[in-house]
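A single protein chain has been omitted from the complex, and every remaining protein chain is retained in its original position.
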Amino acid sequence: MDIEWYLVLSALLFTIGFTGVLIRRNPVVILLCLELMLSAGALAMLAFSRMLGDQDGQVMVLIVLVVAACEVVVGLGIVVAMFRRRLPLDVDDMKELKG
Amino acid sequence: MTALLADTTFVEATWILVVKSILIFIVILSVVPVVLLVERKLLGRMQQRYGPNRVGPYGSIQPLADVGKLLSKQSFRPKAAIPFLYEIAPALTIFSAVITLAILPFGDVQGGWGLYGIDVPIGILYFFAFSSIAFYGLLLGGWASGSKYSFLGAMRSAAQLISYEIAMGLSLLGVVMMAGSLSLVDIVKAQGEIWYVVPQIVAFLIFMVAGFAETNRVPFDLPEADAELVAGYQTEYGGMRFGSYMFAEYMEVLIVSGIAATMFLGGWMGPGPSWLDPIWMLAKMLLLTGFFIWIRATLPRFRYDQLMSFGWKILIPIATLNVLVTAVLVVAT
Amino acid sequence: MSAATWGWLVLLFPLLGSLLIGFSFRKIPPKVAGAVGIGAIFLAFLCGIGALIAVQGEPSESRHVASSLWEYASVGGFTIDLGIYVDPLSVFMVLVITGVSTLIHVYSYSYMQSDEGYHRFFSYLNFFVFSMLLLVLAGNFALLIVGWAFVGFASYALISYWYRRETATKAGMKAFVINVIGDIGLVLAAILIFRELGVVDYAAVFEKAPEVFSTNQWEVVAICLLLLVGAFAKSAQMPFHTWLADAMEGPTPVSALIHAATMVTAGVYLVARAHPLFELAPTAADLAAWVGVGTLLVAGTIAIVVTDLKRIIAFSTMSQIGYMFVAVGIGAYSAGMFHLMTHAFFKALLFMAAGSIISAMANRQNIDHMKGFGKAMPFTAVMLIIGALALSGFPGTSGWFSKDEIIDFASFRGGMYEVMAVGMLIGAFLTAIYSFRIIFRILPGKPCDEAQYLIDNGHVVHGEPGNPATGELEDTEVGYPGEEHHIAEQAPGMKIGMAVLGFLALVGGLLQIPGVDEVITKFLEPSFEDSIFVNSHPTVAEAWTGLGSGALISIVGIFTAWLLYVKKPGIPSRLEQRLQPVHSLLVNKWYFDEIIDFLIVNPVKAFGRFSNEIFERYVINGLTSGTVGVIRSAGGAVRDLQSGMLRGYAVLMLFGVVGLLLYFLIRSI
Partner (left out) sequence: MTEVAFFVGAIGAIGGAIAVVAMRNPFYSVLALVVHLVFLAGIFLLLRAQFIAAAQIVVYAGAVMVIYVFVAAYVGGIEEPMFDSSPMLRIVGPILAVALFVEISIAVLGSSLTALGTDGSDKIQGGFGTPEAIGKLMLEDFLIAFEAASLLLLVAAVAAIILAGRKKAQKEAA
């Protein structure tokens, strides 16, 4: 398989994930879409790693995996905390930063 | 295909692979009913009763009758259930169980045939990857049934599975470090001098305990604790779908026994000519399966909080310590 | 074991000790913490000896071992290793540092006994020693900077150790700020070295430098000048010396450790280590020497008039380091190192003795109040005299050999270096006067109240805890030595530390007798064999002539001191009145603080005030109130964008990304 296929697939997955972030309002789903974007990045990294014959990219993916896990843990912690406080689970209602 | 198998050490022609996979599947599939029968018989004996003895001589074709019964039942689906997921869940469970069979080695390469499905370099990680998938079979089954008991059982089993998977992985790490490879074939070969059950006895015990939890067997059968949850995640299932769960559970018992035999008991190694190798492996597997049955007849069930604190506060620390000590020893020697 | 292994072990023990003591705070009793601290440094010392043996076991040309433990950073083909460089010079420094530090730890073990922050103190001390060892063992300029900055921080922490005392925290900050100025110089130097040579490892830099640079090419001069900024700041040379006297706010063992024996010599070490660069930039080297001469004279004159006991010793430290700078500036590297070693012995000894007296004086440090301690504390008195003799270069003591070797070398080189030699002789004369000024003012005579109390009761006055600088009362939590405080006569730890140093200060010079043994020179030879001065040194006869004149000057100086402070004690005060302007110039340390305040601090402050009062009030406020309406209306427009809506922000971001990508795509066509 040519490398560009993987790269285009990665771009497509990234775009889908980004779209999800834009149109969904449930924080859990937004986190899921972030995962999509991260895994798209991982795919690109692996494709480049294969392209250059250098395994550093694979290690980078592992690190991204860990970072994603951290992000999930904290993000879901926030979701649970919101739920406990009976806040609506809708990112549009979180407007503390409104100017 | 070439890319997929680029790093496997020994790959046969495609037709051999197909034949092998069918062969393994048939062997295990025919072992499962035997195990079922043996379990019921043994349990009966241990509890001062006979066990099944009506169908066939000494009840020997009882499993066949059971299968026939399950097959002929109506495939019933509760109204609250979610159609597609409800149906796919048992299939997922049995899929993840069957696919793990591929890496169990029944012997080395003999006459151009590797006596195993495939020898992947990631070896034991393969097993863990698919036991992660197995989780979704249980979870979907419980969730899609649309029943409280099912869902509670599914949640319990989910928490239990991921908790004990850590201890399980850590316990195998010691063996992997000693063998210096993840490949199961290499690990068996590395046990030429001594079976790892001796130097890694702690890991073996942890693995067995975690194995009981992973397969939802007594004393860790809380997901399907019939006294509390009716039957856990499979409450709403009947007919062959229930049969699939049942089969998958026994297959997982066999697989855990197989992994334990491979990692700790020298796999196919044994006295006698090399054609005996698969027999030895199977014998070791069945011996460990017998152990599973024996424990079922002996021990009471844990309480749920005891189960969790046992897993997190006792098993994982001990397993970690075992890894550390092994690492130091491996580096030192 | 190889020398490199020993080197790593030297680094390991103090770090472990520091962490162990720091983390076991309140978990282990103070005595154990102290013992751990001492043990860690002593083990490092033993490893230093191991390294010495390992290095000496090698043939002379292979006595440089570079060992890299880890790749610290690797960017675009350029790597910085976490590596050390073990050669006779660094081993020499390691031995001096760990040896003196061990004794100072032993001294502190008793001295700080009743301090509230005993753990903290030993943790800091061990960390300091670790940083210092990292500095001298570093194998490249990057790691050197790390050690350099660690040392600066450790010094800050130790000077401000009594953190409730405002003068102490201020002194700590002053030291830190000036040290950071030095750090900046060092960092810039390292960057310049990397730019010109493409490497930062010592070995590679010194190998490449002669090929790349011609003598006095401006780049190498700039590098050396920047290195000198770092060296001057750390070693308290003009004009970066003002922090040293203030640093006396720290506990006395700290003064002994940092501000006498180890940290302040880092600059000297740096110049000696980078001598291949300095030899390519004679201008910078000469500048270093001239600054050294200037500092030693200025500090000497100040030391004659100030009355604070610890500050006198601090100024004498500056002055002695001036000698070392002259030495490394004119190419007498091993002489400089030799003086560094002997100075470490006698200056640490002087500080310890001073600490003993100060604690007997209930923390008062003004020598005008001290009298008759010769009778009250005979042991301390003997140690003080030994220290002063060595400092003033009395014949036979260690200071005599080391100081005069530098002067000899300067006069041997002739020309303008002859002028330096004369300056240094005047400095030596001043040194003799001020060091015996201490002796004659506080040892003989009728004991003062505190000394009398000590004689009568056998323990020290329980004074109110107070700040020696301002005299204000303080709460005891800052770590006032406390009621149970012991004096050197009674505390075994202090006694041991002083006795060993006293012995070393007396006989240390015998290592290097011209024409007899010259152990130090021979040992350091492999480190300096690439020097252009390696084969030029004064003959034995010249050296002995120099030693003779040095002895003469020192004896004359001591006699003058005797004349001024014992025979005719009226003279100093009359002189003081007669030469009022000069005296106040000296008492005020040549107004260096004021000059710096005037030149740098005040303009900055004034600028700040101006910004605050004029610019801020009229210009900014005027502008703001004028424009606030505009901004408010504009803000109203932009505010809608600040919806607080996550997805809105995400869209904006995506918009930006798409736009940027589009820009790049169009540009690339």
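The first chain written gets the first letter, and so on, giving A, B and C; residue counts start at 1 in each chain.
To be clear about the criterion, a contact is a pair of C-beta atoms (placed from the backbone, for glycine too) under 8 Å apart; a residue touches a chain by one contact, two chains touch by 3 or more.
Note that the coordinates shown come from a computational prediction; the quantities given were computed from them, not determined experimentally.
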item	value
Missing chain: touched chains present in the view	A, B, C
Omitted-chain contact residue, chosen from B:Leu36, B:Ala97, B:Leu115 or B:Ala158	B:Ala158
Touch criterion as defined above, residue of B:Ile16, B:Ala129, B:Ile194 or B:Ile314 at the omitted chain	B:Ala129
Where the missing chain touches subunit A, by residue	1-9, 11-20, 22-26, 28-29, 31-33, 35-36, 39, 42-43, 46-47, 49-56, 58-59, 61-63, 65-74, 76-81, 83-84, 89-90, 92
Missing-partner contacts on subunit C, residue numbers	71, 645, 647-648, 650-651, 654-655, 657-658, 661-662, 664-665, 668
For subunit B, the residues touching the chain missing from this view	1-4, 6-7, 85, 120-122, 125-126, 128-133, 135-136, 139-140, 143, 151, 155, 158-159, 162, 165, 181-182
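Methods note: only the chains that are shown with their structure count from here on.
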item	value
Touch-based graph of the chains, sorted into line, ring, star, complete or other	other
Two chains sharing the most C-beta contacts	A-C
For subunit A paired with subunit B, centre-to-centre distance based on mean C-alpha positions, whole Å	33
Approximate Å spacing (C-alpha centroids) for the pair subunit A, subunit C	52
Centre-of-Cα separation between subunit C and subunit B, whole angstrom	68
Where subunit C touches two or more other chains at once, by residue number	none
Contacts with 2+ other chains: residues of subunit A	none
Contact set on subunit A toward subunit C in their complex	18, 21-23, 25, 30, 91-92, 94-99
Residues of subunit C that touch subunit A when the two form their complex	635, 638-639, 641-647, 650-651, 654
